[in-house]
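What follows is a single structure, written as structure tokens, with notes after it.
Yeah, one chain of the complex is gone here, protein chain that is, but the others are all in their spots.
Let's turn to chain A:
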Amino acid sequence: MTQALSRSNEQASSQLFQDTEFMEALRSQMLKFAILQVRNEALAEDAVQEAMLSAYQNIERFNRQAALKTWVFAILKNKLIDILRKEKRYTNVSLLEEGAGRSDEALLEDLFNEKGHWQKSERPKKWDEPDHDIENSHFWRTFDVCLEALPAKHSRYFMMREFLELETKEICENEEVSVSNLNTTLFRARLRLRECLEDNWFIGENTP
């Protein structure tokens, strides 16, 4: 069973790699997104190139197209932030960096009262067996949307930790970030993701 499973996983990822139609479509989507952000085709091309390279380097980890796409866009966003920073275009930087939603501080204030305990309405609810849902493409779409809603740095660290399964030490060295900073960002990423899934799937209307 386990063997058969891992063989089918291998096949799936090599199919992903050979699916030139998917990879081309992904590239052109990324390029559109990048040009929109940096408004410079050459810089946008470079950023997309680098992000695609990271996709190829990690492709064996991804069997799902959607997961690979989420990953590669997270990388791309960070490349674009670097470019915008160099150009000192801070408005666009903060949009990419913070996402459109609440700041971390605002989120924490909404979730916890002044004594540091859960607000009554925000207390985590029991999730129905997530096991039950994993065959369900609607669930995975919600998961996509929730990942996409994370601020750029949050999603990047989260995916390095949970998608690529890198150790804390490796991430800190790669990203030149302190352990406590990483841990706090991971916590906030999980807090947001949890909140998003609970509001949009586990509590909300989850019948297709």
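Here, a contact is a pair of C-beta atoms (placed from the backbone, for glycine too) under 8 Å apart; a residue touches a chain by one contact, two chains touch by 3 or more; residues count from 1.
The criterion applied here is as follows: contacts and distances are computed from a predicted model.
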item	value
Complex member absent from the view - protein name from UniProt, among "Helix-turn-helix domain-containing protein", "Putative zinc finger protein", "ABC transporter ATP-binding protein" or "Phenylacetate-CoA oxygenase"	"Putative zinc finger protein"
Options A:39, A:85 or A:117, residue touching the unrepresented chain	A:117
Touch residues of chain A, complete complex, unshown partner	8-9, 12, 61-67, 108, 112, 115-118, 123-127, 130, 134-138, 140, 143, 158, 161-163, 165, 168, 179, 182-184, 186-187, 190-191, 193-194, 197-198
